[in-house]
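Please read the structure below before turning to the comments.
Every protein chain but one is kept in place in this view of the complex.
By written order: A and B. Residues from 1 in each chain.
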Amino acid sequence: MEVDAQFVRDVLEFGGKTLKKCYQCATCSVVCPQSPEENPFPRKEMIWAQWGLKDKLLKDGDIWLCHQCNDCSEYCPRGAKPGEVLAALRAKVIQEFAFPSFFAKILLKPAGIVIYFAIPILLTLLYLAIFNPEIPSGEIVIGNFIPHLHIELAGFAVGGWALLVAAIGAFRFWTAINSEVSKVYEYKLEENAELNVVKSSPRFIECLFWSVIDVLKHSRFAECGTSRYRYFAHLMIFWGFIILGVATLGDIVYLYGLGVEELALPLSDPVKILGNIGAVLLILGSGWAIVARFSDERIGYGTYFDWIFLSTIFAVGVTGIAIEALRYAGSVAAYYAYLIHLILVFTLIAYAPYSKFAHVIYRTLAYTWAKSTGREPKK
Amino acid sequence: MAGEILVIGGGIAGLTAAIEAAETGYDVILVEKNPYLGGRVSQLNKYFPKLCPPFCGLEIFFKRMKSTPKLKYFTNAEVLEIRGEEGNFNVKVKLKPRYVNENCTACGACREVCPVEAPDDYNFGLKTKKAIDIPSIMAMPFRYYIDDRYCNKCGECVSACKYNAINLEEEEKIIDLNVASIIVATGWKPYDATKLDNLGYGKFKNVITNMEMERLASLNGPTGGKIQTMDGRDIESIAFVQCAGSRDENHLPYCSAVCCLASLKQATYVREQYPDAKIYIFYIDIRAFGRYEDFFAKVKADENIELIKGKVAKVEEKDGKLVVTAEDTLTGEKEQREVDMVVLATGMQPAIEPIPGIEVDEYGFVKPKPGIIPAGVAAMPMDVASANESATGAALKAIQVARR
Partner (left out) sequence: MEKVGVYICSGCDIDKLDIERLKNVVKEEFGIDAKVHPHLCSKEGVELIKSDLSELDAVVIAACSPRVKTAVFTFDDKYVERANLREGVVWSHDIDEHAQELAEDYLRIAITKAQKAEKPEPYLEEVSKDILVVGGGVTGLTAALEIAKAGYKTYLVEKEPELGGWVAKFYKTLPTSPPYTQIEEPVVFKLIEEVKNNENIEVYTSATIDSISGQPGMFDVRLIQDDNKIDFRVGSIVVATGWKPYDATKLEELGYGKYADVITNLELEEMAKNGKIVRKSDGSEAKNVVFIQCAGQRDENHLPYCSSVCCLVSLKQAKYVRELSNGNAFIIYKDMRTPGLWEDFYKEMQQDEGIFLTKGEIKDIREEGGKMVVEVTNTLLGEDIAIKADLVVLATGMVSTLKGLYTVKEEFPDEKTVPYKHIAEPHPIKSEEDIEVIKQAGHILNLQYRQGPELPTLKYGFPDSNYICFPYESRRLGIYAAGAVRAPMEIASCIDDAKGAALKAIQAVELVAEGKTTFPRTGDIDFPQFFLQRCTQCKRCTEECPFGALDEDEKGTPMPNPLRCRRCGICFGACPERIISFKTYSIDQMASAIKSIYVPDPNWDEGAEDKFRFIVFACENDALPALDMAALNGIKYSPLVRVIPVRCLGSVNTVFIADALSKGIDGILLIGCKYGEDYQCHFIRGSELANRRMENVAETLERLMLEPERVQVVEVSISDWDKIPEIIDNFVNQIMEIGANPYKGF
């Protein structure tokens, strides 16, 4: 067996600094509302991480079933904060599976913040140098500053890149977690269904479908005890994003379906309303998460990995609203806010496969895997 | 009043320290806050690993005290403050009234007529006592006392006492002692199990603590020694939950050193009364150090005792039974056991109340300083034999000061 001492140091550095305190009492595995009966987590993950068993952890879907409810950390007799350690492990897994891995390694370090912002800023400067857009005068119309088409094209490019990288990660991840499956269960695919051990039946699409339902409903998150706020905060952020996504779609429909020329929509416009609701949810959700993280040291402050993601979301929301407010106020500052907003949106999307954002994919896949292998907690 | 050595606490460590020092030829004053000597061990049914009764040793201790005029003691006494320094301490002691004087013959006539039933702390409230009662069948001094938290001063006992032994007007007294050295043997109290919110104590009546188990198993306990559920059922299965509060930063960060062995011992109590009962012991590490390993091996050989390595983190009630859950860390499976009773192996917490002049560490254990010597569990968690070793050593340190 190869013990990877570097891996242990990495986990410690990635926020699992309490890792070594664990003395394997297994309180965590029992108090965890997400943990299945058979080979429950996170006790085993703790010792694997203590021993630097990187391979095992990369193949371990369980760490993605953890929602950092922190019931484990709350009851942990040693202050080993399994919730935090698993978060660190997830960061480590994202880093390992992301393509190219070295880029992830750079981005995930606090010093990487330079690169994190340098890329979009340089790209923006490049754009400004090439197209030299001028601050329009008169009524504030964003589209007059930078054409929507440019934004859309850039969006597609960045999104495409992100999707491609994410797909590589997802593929690697899916292969890894399925390589270790020893038992396969028949799982009756409806909500709160009983678990049946009958025969091998990994019906991927069905499992994925129900997993997405779970995700939409946050039904697993809802089980959380200690950090129940996370369920609400996450639900707000999550639906904030979805609503914003729908609003963006609405924008596109306006532009290309209905032939609307400019998106300086009035506040009463349904798409605008939707957009505002989304933005508010995003700001409130991420704001709540930020405040809550400060308040309970017993369960952990989180790490750079958490903070950069959370702050970016918050900043995207705030700048989005700021543009709007400035626009209505008729201030040209709206254009500058817009640039900042674009930079932030870029970091959110382009780095998604390297940042905490990647959990969208990993966790959904883990759900799917859990369903297909019966790793669901007993109700 | 002057003496050479003051011993605070009349439990097993305090008794040992006081008697050993007195038998070596020094004047010793022992103060005990309870109305009786013997402390925690007097509440135990048996000691591990010999399964012998603590009364046996206490009998000898008390006998030695009677033949050692150099040892004086006060019960119902609390140390209020310590001033001065090694070689010359001035100690203020509050003597709470017992209301029953030396005339008492322990005939028990007062108890017969007392109308007040009160919860019995000695039995952790598992049974009642009278407001005037004798602390225990092995009480030293063997004399009744009035628990003034409950007494309504009706005077029935005064009329019933033929020996003029009761004085309801007795008042608290403060005395000053001058001593050369002080042994602090204030012992321990069981950790408050209601703080262990996931283990069901206080929520389910059949979740009890290990000290309550001792009382249940004791002949002079609430059930006359019969181990049964709180609703009077026989035990078919029972779970012992180790480290209930100990080795836990949220509760007692240290290991209490005795709970593993205590639970193994209590498993033998259950076995003696129920030859077929299933006994589950959930543990993190079985700490049967030294020769105690023999005892562990003996208990482990019982095939109806199952040892599960994993801490219980959940206790629930289902159809009148209790369900405990732990992960067996060797198999990686969550294990559930349905049992009639759950015994929480709660740990030892230092019992000392703040006394000016005595310093304690972050856990509340007494720190040694010149002339002030902690002994037994006041110093750190330990078993009875170690407490007596510690107390004997403390007696040495005390006489070193006293002889100067």
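FYI, a contact is a pair of C-beta atoms (placed from the backbone, for glycine too) under 8 Å apart; a residue touches a chain by one contact, two chains touch by 3 or more.
Values in this document were obtained by computation on a predicted structure and should not be read as measured data.
Student: Consider the whole complex, including the chain that is not shown, and state which of B:R247, B:K278, B:K311 or B:R337 touches that chain.
Tutor: Checking each option in B:R247, B:K278, B:K311 or B:R337, the one touching the absent chain turns out to be B:R247.
Student: One chain is left out of this view; which of B:Y47, B:Y269 or B:F282 touches it in the full complex?
Tutor: Considering the complete complex, B:Y47 is the one touching the chain left out.
Student: Take the complete complex as the reference. Which residues in chain A touch the chain that isn't displayed?
Tutor: 1-3, 5, 8-9, 12, 20-21, 23-24, 39, 44, 47-48, 50-53, 78
Student: Mind listing the chain B residues that contact the chain we can't see here?
Tutor: Residue positions of chain B that touch the missing chain: 12, 16, 20-21, 23-25, 45-47, 49-61, 63-64, 66-68, 102-103, 105-107, 137-138, 142, 162-164, 218-219, 224-225, 247, 253-257, 285-294, 297, 309, 329-330, 332, 361, 363, 365, 380-382, 384-386, 388-390, 392-397, 399-400, 403.
Just so it is clear, only the chains that are shown with their structure count from here on.
Student: Rounded to the nearest whole Å, what is the centre-to-centre distance of chain A and chain B, using the mean of the C-alpha atoms as each centre?
Tutor: 54
Student: Provide the residue numbers of chain B that touch chain A in the complex, in ascending order.
Tutor: Interface residues on the chain B side: 198, 243, 247-251, 284, 310-314, 325-329, 332-334.
Student: Report the residues of chain A in contact with chain B in the complex, numbered from low to high.
Tutor: Touch list, chain A to chain B: 23-31, 35, 37-40, 43-44, 75-79.
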